[in-house]
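Note that one protein chain of the assembly has been removed; the remaining protein chains are unaltered in position.
Should a chain be cited, it is by its letter among A, B, C, D and E, assigned in written order, with residues numbered from 1 in that chain.
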Amino acid sequence: MKRFDGRETSELRPIKITRGYTRIPEGSVLIEVGMTRVICTATVEEKVPLFKKGSGVGWVTAEYSMLPRATQTRNQREASKGKLTGRTMEIQRLIGRALRSVVDLKKLGERTIWLDCDVIQADGGTRTASITGAYVALVDAVNYLLTKGLLKENPIIDSLAAVSVGKVGGVALLDLAYEEDSKAEVDMNVVLTGQGKFVEIQGTAEDIPFDREELNKFLELAEKGIHELIREQKAALQVL
Amino acid sequence: MKRFDGRETSELRPIKITRGYTRIPEGSVLIEVGMTRVICTATVEEKVPLFKKGSGVGWVTAEYSMLPRATQTRNQREASKGKLTGRTMEIQRLIGRALRSVVDLKKLGERTIWLDCDVIQADGGTRTASITGAYVALVDAVNYLLTKGLLKENPIIDSLAAVSVGKVGGVALLDLAYEEDSKAEVDMNVVLTGQGKFVEIQGTAEDIPFDREELNKFLELAEKGIHELIREQKAALQVL
Amino acid sequence: MKRFDGRETSELRPIKITRGYTRIPEGSVLIEVGMTRVICTATVEEKVPLFKKGSGVGWVTAEYSMLPRATQTRNQREASKGKLTGRTMEIQRLIGRALRSVVDLKKLGERTIWLDCDVIQADGGTRTASITGAYVALVDAVNYLLTKGLLKENPIIDSLAAVSVGKVGGVALLDLAYEEDSKAEVDMNVVLTGQGKFVEIQGTAEDIPFDREELNKFLELAEKGIHELIREQKAALQVL
Amino acid sequence: MKRFDGRETSELRPIKITRGYTRIPEGSVLIEVGMTRVICTATVEEKVPLFKKGSGVGWVTAEYSMLPRATQTRNQREASKGKLTGRTMEIQRLIGRALRSVVDLKKLGERTIWLDCDVIQADGGTRTASITGAYVALVDAVNYLLTKGLLKENPIIDSLAAVSVGKVGGVALLDLAYEEDSKAEVDMNVVLTGQGKFVEIQGTAEDIPFDREELNKFLELAEKGIHELIREQKAALQVL
Amino acid sequence: MKRFDGRETSELRPIKITRGYTRIPEGSVLIEVGMTRVICTATVEEKVPLFKKGSGVGWVTAEYSMLPRATQTRNQREASKGKLTGRTMEIQRLIGRALRSVVDLKKLGERTIWLDCDVIQADGGTRTASITGAYVALVDAVNYLLTKGLLKENPIIDSLAAVSVGKVGGVALLDLAYEEDSKAEVDMNVVLTGQGKFVEIQGTAEDIPFDREELNKFLELAEKGIHELIREQKAALQVL
Partner (left out) sequence: MKRFDGRETSELRPIKITRGYTRIPEGSVLIEVGMTRVICTATVEEKVPLFKKGSGVGWVTAEYSMLPRATQTRNQREASKGKLTGRTMEIQRLIGRALRSVVDLKKLGERTIWLDCDVIQADGGTRTASITGAYVALVDAVNYLLTKGLLKENPIIDSLAAVSVGKVGGVALLDLAYEEDSKAEVDMNVVLTGQGKFVEIQGTAEDIPFDREELNKFLELAEKGIHELIREQKAALQVL
């Protein structure tokens, strides 16, 4: 069986990771996963949120947004509405949590790394692309701190990437495009470390609940996809 | 090994489900899971949100809140802050999604069932207690509609309950109390149907990523717990 | 003449005051006045608002809220609307002001007692029930401070309770239920101390203005009712 | 005994009511009560709020605001803060309620009269000055509707004015200036009709609760003051 | 050619500047430009915004608002909407910027002068009237500081006034009234110093773009008008 775009069930969309996409931030990455494109920037700020002040420990946090016309119909800006949607909050909490899991915050020292993920084109999988791209921006920001002598030791513990899996028409698929996502029976986002361990798993049965066997199938697809994504991250990090 | 409160690793806290807790709503349930107490009410509204208008299809949605002093230190009310926190948004989206998965929205007809989950005492597991209690309130609201002749056919497809599992000090535990939750290495919420199928799985490694084997252990505990919770729901629904 | 629920014109609804309703707060009271039920909790916070900082003087303040389905039709949460209604603001200012009038804020020392009044079922008189219940929660919080040795001297000067009176169909009535309140020609809330002195009087002619003679009749009813309420508070405070 | 400004205990401050203060509104009144100055405008809008739509019945509502430097120290604008304070909400609810009590809303027909009370200089008694001034603006707006033939019959039932009374240094005083208000032991606002009946009574013991006898003294002062205010309103309404 | 109100094309509306309009602020001016009336008050605050703290340098800032019924139809208060409109923000930024241009902020010392411009009647040119009036209020506030010995040296560098010009029916006009402004093809606001230099120029072609020659015509009109306005300011400042 072929998918609508010619992919195999266990095939990722083409990935492209561009470092140094804008010139100002400590880390700036454009990640493209098929038609999905996200600008991920990392900013170093020499202070921490109130609840960490004086602890000597650092913080990593994320914000996520979409340009109004990243999607087929224009969405009202959250800045105009005056508040973030639940979806945005959920996604930016997920991205921040995932990236903190591979950083030794004590080694980072009392500073914050902000990861801004701005979707300029959305075709499914924007949250997982954000995590995968933000990881690369984070590495660049840490390299900046190491080069400047502001950090003595690398606080990054492991590599990290994320991918979506799902069930469409009864078939388990890796890396859903919007076309597939919008009619998926199950939608699952998985975040794994370079060592193949789980950092986050979020699975939702949209219509038809799934069983343990199906879950195992989803996780195998995710492991395969993330293995490839981490290879792409490594390749991108060797350039430059 | 015994837990801090004397439970076995695979033991739920004591459950108490009180129907008809307040007299006005179509469904009103007080669920107690150990020290955690949530008032779950179901309200029938004879209209649907804009995006469902004219579709003939119904809607089920949830709102979640905590009394300011449900916890050890008083939290500022979200109404005073002027906005919902990300945590609240995430939880109420989860509750709504979970309950919609066991309702045939076409059979429900063009009406909304609101599920309000108000935590009056919080000791861990408030979101899973909310789902388990809201299910009972939902059944009562549907029975109200059936009795009144407003529904011809029961739109509820399956039973549903939720539980947390986690890893604390390297040991997999069922149904974490706050004492345990606050130091868990892994925190996972699982929502299953009466037939033991997955509706939602959300697992987060707070510090140490987990592997497939551990995941399987967590899921077994969850299945055991939810089996018992659904038995409690059924017992409660037979009374009255 | 009998009222719709069989009461005499000068008869209170049945009162029930349950202390220690939830286990965490310094004071936690469920007050039931007929069908009206309010959870009143008192929280001690070891700081004061900015405008009292460094004064050595304490503060007592209140917040009031209703569960969405405390009433016949569901109300949108103020947290979802993003702001408090005028009604809520007015009520919580009244509760705070009333309770401050029986506390010697200098003796309280530089700390705040928060009184949270959460209405779980509303059948008229929620603001007066809140004051009457919050007084008991306040006493419990002060006892907690005395027992812990954090206070040397009791800062509570007098007892305090509140009741509504009104005119319905030309007849002066004590303690209006919603059924009566919704068609009252005059609606008045009275807060008295244990010594029968006025702390607050708020009377509104909804349709037909009233004269001095009627006002005197209302005040007599209020005095009678509050006398009984204070007896109930004392009885509740002796238990436990 | 003389007061700080030479008045007797039962003496009002000088009153000045200027009609047609600005030229555009249907009613526009500048009321001066001593140093307190409020612009009261009445606007006729040919529609009603949602909850009155289709009822054939009209509505009267009020808004209240202070210029930032109406007071000794500059207050931040509520428009900049993004929300109304509880004080403002309470006051504008009071003004609207008071004025509705002298209007036959059925005779007004399905239209709204907005009363905007903008305090340009504040020296105590701004809410009672607002009510007294807004009544005159309301009469002018109703006259406009009668003249235009939009109303056949005058919907105003009675005249209406408001005054503050209080206790300062143990002495009952009429019409408190800020100097007195800021140290009052009791603060009471009274709204009476031309026939001397109560529309609203709001009394608060700031420090020392008061008894029935004192209440009677306050009400006598209020009756005297309002009698004079209504005479001033009538005089102003005869001019022009 | 005569205008709708009998003026020549290069004729200002009648100006009236009343100092000491309210008694409390350090500067309080009522400016009337034809039917347009604005209360401009200046408040001295002995602190500066965060971004100036510790700099030894002062700040001048402005806020602008309209009473709801300053215009033909009532506008909703921005305080009720919970946010400022873009128009208000733009105007208050303009007023602040213009007045800062004639103040030596170093000489002012680390304090803020707030200029509040509240439009009580609007008939075109409210922003330029605000600037012209606020200048006078500012001078009064500075005089207050000099008299009190809080300033040694006058920080005001030059005088300042503003006027609108525009093109209506192909004719360049000075000082547009609302009647003209609402159908203008070009609308331009000009702020000049007493020495005739530009502080601000903001011109917009509403429908038909304009050329250099027309621009020159507009600027000549503006220069003439501002010359007269500054004469009026000086006259007003000599009184009192």
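The criterion applied here is as follows: contacts are C-beta pairs under 8 Å (C-beta built on N, C-alpha and C of every residue); 3 or more make two chains touch, one makes a residue touch a chain.
Fair warning: this is a prediction, and the values are worked out from it, not measured in the lab.
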item: Touching partners, among the displayed chains, of the absent chain; value: A, E
item: Option from A:E78, A:D104, A:D158 or A:E228 whose C-beta touches the chain left out; value: A:E78
item: Option touching the unshown chain, where A:I17, A:V33, A:V48 or A:A70 are the choices; value: A:A70
item: Chain not shown, touching residues in chain E; value: 83-87, 89-90, 92-93, 97, 101, 158, 192-193, 195-207, 209-212, 215, 219
item: Positions on chain A contacted by the hidden chain, ascending; value: 22-25, 28, 35, 37, 39, 41, 43, 45, 63, 65, 67-72, 74, 77-84, 88, 114, 116, 118, 120-121
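The working rule: only the chains that are shown with their structure count from here on.
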item: Identity of the chain that, by mean CA position, is farthest from chain A; value: D
item: Per Cα centroids, the chain farthest from chain E; value: B
item: Centre distance in Å when chain B and chain E are each reduced to the mean of their C-alpha atoms; value: 59
item: For chain A paired with chain B, centre-to-centre distance based on mean C-alpha positions, whole Å; value: 28
item: Mean-CA-position distance for chain D and chain B (Å); value: 51
item: Shared-contact residues (touching 2 or more other chains) in chain D; value: 83-84
item: Each pair of chains that touches, named by its two labels; value: A-B, B-C, C-D, D-E
